[in-house]
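Up next, subunit A:
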Amino acid sequence: MRFLAKIKSLIVLFILISCAGTVSAGELCRIVSLAPSVTDSLYLLDSEKFLAGVTSFCRQSPNAEIVGTLTNPNMEKVFSLQPNFVFTVRGINRARAIERLKSLGINVVVFKESQTLEDILANFIRLSEIVGKKDKALEIVDEVREKVDIISALAKEKDPKRVFLEINKRPLVTASAGSFMNEFLKYSGSVNIFSDINITHPRVSREEVLKRDPEAILLVNMGDVRAEDKKYWQTFKDLSAVRNDQIFYVDSDKFCRPTPVSFLNSLREITCLLHPELSNGKDVV
Partner candidate 1 sequence: MGILEVKDLFCGYEKVPVIKGVSFSVNKGEFIGIIGPNGAGKTTFFRAISGLLRPAGGGIEYKGKDVLKIPPKEFASEIAVIPQMLDVPFDFTVGEFVMMGRFSLRGRFESLKEEDHKALKEILEMTDMTSLKERRISELSGGERQRAVLAQGFAQEPELLIMDEPTAALDIGHKVRIMDLVKRLKKKRALTVLAAFHDLNLASVYSDKLILLKEGKVFTTGTPGDVLTYQNVEEVYKTLVVVKEDPVSAKPCVFLVSAEDEKKSPQPPFSKGETL
Partner candidate 2 sequence: MKKKNVLILFALAVVLSGGIIAAVLVGRSGIGVGKTLYYLLHPCAAGMERDILWQIRFPRVILSVLVGAALASCGVVFQALLRNPLAESYTLGVSGGAAFGAVLAAVLKLSGIYLPFFAFFGSGASIFFVYIIASKKRFSNSALILGGVVLSYLFSALVLLIFSLSRAEDVHGVLLWLMGDLSIASLCVVKMTPFFILPAVGILFMFTRDLNILTLGEEKAKQLGVNLATTKKTLFICASLMAGACVAAAGIIGFVGLIIPHIARKIFGADHRKVLPASCLIGAIFLLVCDTAARNIIYPLELPVGVITGIFGGIFFLSFLWNTKRGNLF
């Protein structure tokens, strides 16, 4: 009798310890990230070890398994990883996928798509709160804010440049005032030539681009940038951007996974392109 009771209590003890063991490893242990920006942010927060699953387009981690593509995460795979949190971004991940995950009883955290710098920072802080790294996040955010202000101030001293953002070549699509790309123009002291259009990514006429005569053209063609794109604009000899040789490629990859740090780096890059006289080591912090 007594021996049996001992065994029982041992078993109960064992169970309790294992539960305690799992809990004590940290507030959470398993994350599935369905957006590259979130994955990158987790790396910034030294929290990549919590990643159990990422998409095929995310930065790969040794612990994390691939759960699918950006548009099509595999529900079963996500579920089987038993995540504590699944991070999604509205606008990047499909609404239906998000709903489906929620209906499976998974704890889905939906971030708003970053349209502005403030959005990026707010999302970053929110993420840090969930993984318990708020202090680190605030540190990064402060630093980024500071540097952005410096760049912005330096750029404001220069004459504002009229810039045309080419998001897509055929048909010609630009990013106007409400778009994410426009943020870079805002902080680098530039003006979007199509800032008067209400649609975020309008399909515009080439004639109007010529008429508005941008001083610089940023080719942000997603994944498809070739010398041909630049050559096309160079045939318009009277365009200010052509006369001053101010047509630049910008790697859209960096813009599609916005984190505070990547924003800063991209801003730096663009500002240096548009105001080359600034890139003399001073602000490159």
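Basis for inclusion: all candidates are chains of the complex that A comes from, given by their letters.
Criterion: contacts are C-beta pairs under 8 Å (C-beta built on N, C-alpha and C of every residue); 3 or more make two chains touch, one makes a residue touch a chain; residues count from 1.
Values in this document were obtained by computation on a predicted structure and should not be read as measured data.
Note on subunit A: across 1 or 2, the candidate touching it in the complex is 2; the others do not touch it there.
On subunit A, the positions that touch candidate 2 within their shared complex are 57, 69-72, 92, 168-173, 194, 197, 199, 202-208, 210-211, 213, 221-224, 226, 228, 231-232, 235-239, 252-253, 256.
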